[in-house]
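Note that this complex is displayed minus one protein chain, with the remaining chains in position.
Right after this comes chain A.
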Amino acid sequence: MSRAKTLGKLANSTLKLHKCGLPAANHCRHASTSTNLKDVMEKTIPEKQREVIEFRKKYGGSKVGEVTVDMMYGGMRGIRGLVTETSVLDPDEGIRFRGFSIPECQEKLPRAPGGEEPLPEGLFWLLLTGEIPSKEQVEAVTKEWNDRAEIPNHVITMLNNFPSKLHPMSQFSAAIAAMNSESKFAKAYAEGVHKSKYWELCYEDSMDLIAKLPTIAAIIYRNLYREGNPPDSIDKKKDWSWNYTSMLGFDEPQFVELMRLYLTIHTDHEGGNVSAHATHLVGSALSDPYLSFSAGMNGLAGPLHGLANQEVLVWTTKLQEALGGEVTDDQLRDFIWNTLKSGQVVPGYGHAVLRKTDPRYMCQREFALKHLPNDPLFKLVAQLYKVVPDILIEQGKAKNPWPNVDAHSGVLLQYYGLTEMNYYTVMFGVSRALGVLASLVWDRALGLPIERPKSFDTPGLKKLVGAS
């Protein structure tokens, strides 16, 4: 390059000085190896912002689909209306977190020392940055969460005063909302912070909130099912899942491993489901992450969203009682055949979004095969997996009759003694926080505006389409 050009370039460039005084360009080279998640985000966000701006400049007006009357009455099913970066459902491979399938995540994400299951801390790093973290990066997240885990006293008091008939999910959602007394986002917003800083504050609140969830969830569990004995305090040497299981009152190492797996696979499932969408929607009004996530949990509490794993467990247990102990494949086949013929459904099976078995089911199954192959309830679930899909195909009910994630989770929890089914959704919620809050940070980083689709009344709609 000519001297004049080089000088010209220098004159036109702007040096962005990073916090530590180094010019921004230097930091770029280290961005992916830094164990400081916030710094990595600081590097990653501008690139992504630019990408989106470029994309919208060229294709902003491109049509992506149509909206029909049925869709408007039909829960917006099939309407393409959201952008969520953290996960996408691939019909052939199942959910992909930032492009990585569950088997790929199991293979690539760091594990706890001596463990085999991925650490949720690692998945959170991936969801937030789009990159697979190193062991050191995951340890850094664990440390941060352990450091941020303290709960405000008024929330502990509130939880301890809840009546035992108040559903665990209601307690969970209420406690989360009440924790917004600690919201850095809300405080900064009230003080007039510039919107370019929103993502940082959202990040801080999200990290704080995720750190505090296991303790909240454990207090709820122990109040309801362990006579209010308070949980142990956070052990800085334990990872997030391990602290959670210890605080719940379980100490079996395999259960810790199960919890790591469980909390990893339930983190995210695209942006349209109720809990993810509600978090995103409420967050779009610049409600702080605590309020937004609490809204998401209210959605998760709905029977149509978060209760499926309970349903499956109840049905499977009833089946076990009805058939009494070990049954042959043929006996089970007859039973299921008649169930389906009589017009009933087998819960946990048959919703064809995937063209093969949900990897979230498969990894739980592999866990069970490894650790509890002789558990009677697991053997029944395994038999159902052998028998049900073929029958659904044979009866012509479905061509893709695979079990979903809920068809297995209850069995594993039961085995380790977590038998309180009303509580299962809370654990689901703890996991889901990772996905929806990672998304929330990106919502603010990309400056997504308030969400507000147009609504019609029926007469107006009729007029619009020319109906009489």
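Here is the rule we use: a residue touches a chain if its C-beta (ideal position, glycine included) is under 8 Å from a C-beta of that chain, and two chains touch if they have at least 3 such contacts; residues count from 1.
Just so we're on the same page, contacts and distances are computed from a predicted model.
Student: I want to check something: the complex is missing a chain, and I'd like its UniProt protein name from "Methyltransferase domain-containing protein", "Trafficking protein particle complex subunit 6A", "PAT complex subunit CCDC47" or "Transcription initiation factor TFIID subunit 5".
Tutor: Hidden chain identified via UniProt as "Methyltransferase domain-containing protein".
Student: Consider the whole complex, including the chain that is not shown, and state which of A:Ile53, A:Val83, A:Ile393 or A:Leu464 touches that chain.
Tutor: In the complete complex, the chain left out is touched by residue A:Ile393.
Student: Pick out which of A:Ile53, A:Val83, A:Val345 or A:Leu464 touches the chain that's been left out of the picture.
Tutor: A:Val345
Student: Touching the absent chain in the whole complex: find that residue among A:Arg50, A:Arg355 or A:Lys463.
Tutor: A:Arg355
Student: Spell out, residue by residue, where the missing chain touches chain A.
Tutor: 65-66, 68, 70, 74, 77-78, 89, 91, 340, 343-345, 350-357, 366, 369-370, 373, 386, 389-390, 393, 396-400
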